[in-house]
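Removed: one protein chain of the complex. Kept in place: all other protein chains.
Right, chain A next:
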Amino acid sequence: MGPLLVLPTSRAGWGLLIAFVALVLAGTWPVIGLVNRATLVMGLPLIVVWSYLVIFACVVVMLIGNRIVERDDHE
């Protein structure tokens, strides 16, 4: 058996992988450096607002993922 890697096999699968990677990038350097300012947005520090945006974006991406997985009918 060769040294094959498991990779997505559909366009939707690749889309999900890219979304997952984008979420991880959004919460880490260098992106976190762009919101590292002592300003307030809606009364909260910018980095806190950004953190919760990333957190709720995770929910949205997983909701989309659920639709894809259930549409394609594989667990």
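Assume a contact is a pair of C-beta atoms (placed from the backbone, for glycine too) under 8 Å apart; a residue touches a chain by one contact, two chains touch by 3 or more; residues count from 1.
Note that contacts and distances are computed from a predicted model.
According to its UniProt record, the chain left out of view corresponds to "Pantothenate permease" among "Pantothenate permease", "Biotin-dependent carboxyltransferase family protein", "Cytochrome C oxidase subunit IV family protein" or "Cell division protein FtsL". Annotation for chain A: contacts to the undisplayed chain at residues 1-10, 13, 20, 23-24, 27-30, 32-33, 36-40, 42-48, 51-52, 54-56, 58-59, 61-63, 65-66, 69-70, 74-75.
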